[in-house]
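The complex is shown incomplete by one protein chain, all other protein chains being positioned as in the whole.
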Amino acid sequence: MKKRYLYLLLLPGVLFLTIFMIVPIFLTIGTTFFNESGFTIQGYLDFFKDRYFIEILLTTLRVSLFTTIICILLGFPAAYYISKLGKRTKAIMLLFTIFPLLTSPVVRSFSWMVIIGKNGVINKLLLSMGLIDKPLDILYTPTAIIIGLVHLFLPLIIVTLVGVMENIETDLLKAAESLGASRLAVFSKVIIPLSVPGLVIGSILVFVGSFTAYTTPALLGGKQRVISTFLYQNAITLNEWQVASIVATIMIAVTVLIISIMNGLAKKLNPKG
Amino acid sequence: MQEKNRGLALFTFLVFLFLLGPLLIISVTSFEGGNILKFPPEEFSLRWYENIFNVEMFLISFKTSILVSLAGNLLALLLGVPAAYALSRFDFKGKTIINAFFVSPILVPGIVLGFAFLRYIVGTYQLPIYAALFVGHTVIMLPFIIRVISSSLSNFDFSIEEAAESLGASKVGTFFTVVLPNIKSGILAAVMIAFLESFNNVDISVYMTGPGVSTFPIQMLTYVENYFDPTISAISVLLMIITAFFMFIVERLMGLSYFTKR
Partner (left out) sequence: MALFTLQDISVAYNKQNILKDFNLEIEKGKLVSLLGPSGCGKTTTLRLIAGFLQANEGKFLFKDKDYTKVPVNKRNFGFVFQNYALFPHLSIFDNIAFGLRLRKISKSEIEKRVMNVLEIVNLKGFEKRYPQELSGGQKQRVAIARALVIEPDILLFDEPLSNLDANLRVNMRVEIRRIQQELGITTVYVSHDQEECFSISDQVAIMNKGVIEQLSDPASIYKYPETKFVADFIGFKNFIDFDKRVDHEDKIELSKSGYVFVIQKDAQMINLSGKIGAIRPDDLLIRAKDISEVVSENSISGRVKVSTYLGRSFQYVVETPIGDFTVNKEMTESYRAGQEIVLEIPRNQMVLVD
């Protein structure tokens, strides 16, 4: 009786997702391993011989790595500061963090076009101060993509870290102090290790998010392709569905790989976290 | 000790300047009176707000987006509420797997998911663009619906259900008279979060365009590629107002813990 009830509740959702997501995804992956003559990995071999594609893959990984590092460096201290605030101020700061997170990525990337463009705010400011004599080319470079992605994902890592840091008992910090730890030692020996779970989840979110983001590189990258814009280009502009499927599979593989590496790292750093 | 905190406060202030400054700057540029987008604007006008309504595709795509998000939301609720209830109420073998299954659409890169939809839902299944948009958006909203409602159900005391049954209510009756009213605010919050997620989506909608059909964000992208005027700034301001309103309501309904928990 209970069993039947349970299946009845779960079945519609499971069926829907299976038909409209799982099957399309697995078919996408599956077709890349077959051609007219049967099983093959020739498509992948060709791919990894292609300098142009390798270039794009490496650029994307590099951009994602820089974005993640910058997000941690900016987000960790800010999150620590917010987690120490009083209840009301903390809530307000969190709202300010969440707001950009909920705002359209088109709006957020567009705002950077206004700022770092040739006639943008930054160039005008630097020109008027006489620090440069011709406008800097920031927009439509990997740097522009990194700036846009940091802006996109920084709130995510802050919010994740605040959630973890809030749960660090203040008595632990006091205990460390009473055992002779300076403020710096409390930070490096207690707060940082206990924030590792948040740092790992946050880094995964940022890295994977940056690796697969489309809107930001599409708007800020110009001719600079990253893997997601390359996928889109092959699927829509070039109509190369086989190539697109291979790119899609590689993206899924890299995503899974990154998540498992980070999780392994987390286990090593924090055996009983 | 005080010194260090002041340094940290300044650092945090700069981080937030980085986060919110750009949004402030485009808001200001939306009031530009001239033809070119620049900061600071030279004269004040509301003409770019008017211009939004002169671009027909904005109006059409806005309607499309609203329709797709609302209809998708409704279907995601019909599928998600029973599932979230089953996952919170019962213990059974494979529960963690089912749970992971329902949040998996978040884990698949959106741009990949969109391509798979294009290739198989539009291609193989031969669904028309509108239907494909509706199905695709339902898929991406489902995890949010299930997550938010599950967290709302995790605070629910299921012995109340037994109380209702002991008083003569049927199982289905119990759900509608006792469970549903108690997770009302959770459902509303779920709807709003899922709506924002769907309405702002680019990664999937970007594949699903056809003659005269596209969603609002895709229309914005197309516009930016062709014109660099403050129309998009004006739209941004309107979208931010809606976002702020939604965020405020979600905060009222369930606090901020949803966002900080992972």
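The letters A and B name the chains in turn, as written, and every chain counts its residues from 1.
The rule we apply is simple: a residue touches a chain if its C-beta (ideal position, glycine included) is under 8 Å from a C-beta of that chain, and two chains touch if they have at least 3 such contacts.
Just so you know, these numbers come straight off a predicted model, no measurement behind them.
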Shown chains touched by the missing chain? A
Just to verify: which one of A:38, A:86 or A:180 makes contact with the chain not shown? A:180
Could you tell me which of A:190, A:236 or A:259 touches the chain that is not displayed? A:190
Across the whole complex, list the residues on chain A that are touched by the chain not included here. 169, 171-172, 174-182, 185, 189-190, 193-194, 196, 270-273
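Following the convention adopted for this analysis, only the chains that are shown with their structure count from here on.
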Distance from the CA centroid of chain A to that of chain B, rounded to the nearest Å? 18
Which chain A residues qualify as touching chain B in the complex? 2, 5-6, 8-10, 12-14, 16-17, 20-21, 23-25, 27-28, 74-75, 77-78, 80-82, 91, 93-108, 110-115, 119-121, 124, 151, 154-155, 158-160, 162-163, 166, 183, 198, 201, 205, 208, 211-212, 214-215, 218-219, 228, 231-232, 235-236, 241, 244-245, 248, 251-252, 255
If we count contacts the way the header does, which residues on chain B are in touch with chain A in the complex? 1, 4, 8-9, 11-12, 15-16, 18-20, 22-23, 25-26, 29, 37-39, 78-80, 82-83, 85-87, 90, 92, 98, 101-102, 104-105, 107-113, 115-121, 124, 135-136, 138-139, 142, 146, 171, 196, 199-200, 202-203, 206-207, 217, 220-221, 224, 228, 232-233, 235-236, 239-240, 243-244, 246-247, 251, 256, 259-262
